[in-house]
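Sharing a structure below in structure tokens format, with a few things to ask.
Removed from the display is one protein chain of the complex; every other protein chain stays in position.
Up next, subunit A:
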Amino acid sequence: MLLEEYSWFHTDPVIYKGVKGVKTPLGNPLQEQLEEEAVREVRYVAYGVVAPIIVSVGILGNILVIALLRLPQFKVIMTALDNSGEYSMQGRGSSRLSLRQNRKRSLVSDISPAPEPRTSHRFRTFSNSEADDRNKTPPTVRKMSLSRSVMTSSGRRTSTVSSQSAGSNSGVGGATGDLGYNGGYVSGVCPLANMGNTCFLNSVLYALRFLPGFTHDLHHLHMHLQSAGEQKDVNLEQRIQFLSELHRVFVRLGQEERSASEKRIPAFEPYDFLEALRVVNPMFEGNRQQDAHELLHCLLDQLCHLPQDLLQVRPNGTAPAGWGDSCGASRDHESIPPEPKKSRRRSERIQAIEEDSSKAVDVVGSKFVGRMCLETCCLECEQVTGREENFLEVCVPVKTKADFEEDESIGEPQVFMSALNEEECLQDNNKYWCDHCFHHNEARRSVHFSQLPHHLVIHVKRFSAYHRNMNTFKCTEAMPAPLILPCFCRGCYLEKQRATHGEVGQDGRMAGTKRPNLSHLPYYLTAVVCHLGATLSSGHYLSFVRLSALQSSKCPEQQQQQQQQQQQQQQQPQPPSHQAHTPPASSTKVDCQWMRCCGLQLDHIRPLSVLNGHSDEENSREQDKLWLECDDDKIKLVTSQEVCHMMRTTNITPYLLFYSHL
């Protein structure tokens, strides 16, 4: 028994997080230091040597161009020179030069003066003075500083930037230029500003905001937390603060969208939320690029556990003895940041969820929690030992068609499904000690999902750590996620297997056991957080969100309870304020102010530029097919085909996938 326990423990990481293989080891100070040094060195070279050369060459070139422009007889030559200049003058900065030309022609205000700091902030190599400089200087010089940003972003970022510029040039992925909404920036959605390497934050916030029902549930949780009153415990207070800041982000975004009269809504800086996040989890301190998955995990963790922790505390009115007050106080005193929740093993954390007590207030978290069973089957005696656990997300290895035999004709959905049901074989030197056989035998370890959550988060294990230098290696192979994912829980899986079995074997007994189809509803892909770039600590995040009808719908609880009223509501654009609402927990009637508080109204969303070539408005408004590409402060309309195409071909690799029942 002991041994078995041990072996479970041993392989836990493969299924969860923490994996040897998946992530950068958190906070290895030495490594960070080394990295810092390397960055500093590269930066020194970039600033000191390369940048001045390029700047001077650039200035010379521009003077030349201006001189040429002044002379009418050279005008014809100019165009040719300008084109060739892209290649000859500054090989690496060329993309920006061409970008300028695009901008001139289309007047799409990608870099047009806006009060918020922009794209450049994504790179911390930018100093404020530079940014200011850029705002003041005339367009040509500003352009140069932009091209400098390409250089200063020191080697490993260069690819990011170029792909980034490619992205902003031609919408999603270079090859999709012809598709409908390409480059169509939208109004009616308040963008989030990049505050310096915070695209990881923005991408997750976008994804959550457009997750059907999330803001609504969060609204109710927030209301509940507010009603719970002040907490004595500092730690709890901080965590509540964190969630209410999250709520406030959505409130502010909603406000901006409602009040905005002009075409483009100025980007919102979720600064307070970032601060609250750093208080709750000090891992996010500093201006470095962070892991979006880590953030999402931290967020969901808080959502799931805060309600329970509050419940635990409340009976006495104080925190559990020896932990709450004293601990919090000492922390204040010594200014030690609260211990990151990460340090606890996930299984422990989730086990803390008590089914009955959680239901009361845990409307948000419970929608993300599913149950899975880890099974080990000894290949000699075929004895299966299993353990049930809760999970917040499913980690999926990157699999491609190449992993399968050539002669197998297998579609992309099947590849994805097989990645979900990946089995591990304990063999060679890692045999399983079977306590039925008293022998080290081969064993098969598999995961079954006994219960899948409402919102299914799939984490694609793109990053694997090298053992020696602790660097992460990114698996860039494309693994397209299907837009519609059939339910793969244990019941549905068996059902499917039984169906195929029944077809193959013409056996009477099997036919007898066949039951009516009980499969669950399929999942729909609602949001994708994508990562660009080579490593976890660098690169850029952006997200794609589905504009689904549900986002603008009314309080789901109300829908359930008052179906008649609901029909009326749907005709009205705004929910009546007097509507009574019963939250699942308390029987007291509360007004659902969600729509007016932090709700999302899709009616406002429309493309900023006039849609070219798409005359039939109805077709284009078909919400299921429309997605938003949210790249910090740039939000564009794209079609689902473009999203599929992006996942299949570009280097914008899907990292976190959000599936929901619609």
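The working rule: a contact is a pair of C-beta atoms (placed from the backbone, for glycine too) under 8 Å apart; a residue touches a chain by one contact, two chains touch by 3 or more; residues count from 1.
We take it that contacts and distances are computed from a predicted model.
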From "Syntaxin-32", "AP complex subunit sigma", "WD repeat-containing protein 48 homolog" or "Translation initiation factor eIF2B subunit delta", the hidden chain's UniProt protein name: "WD repeat-containing protein 48 homolog"
Full-complex contact with the absent chain, from A:379, A:475, A:597 or A:644: A:379
Option touching the unshown chain, where A:311, A:425 or A:662 are the choices: A:425
Interface with the unshown chain - residue positions in subunit A: 379, 381-382, 425, 427-429, 437-440, 442, 444, 497, 501, 504-510
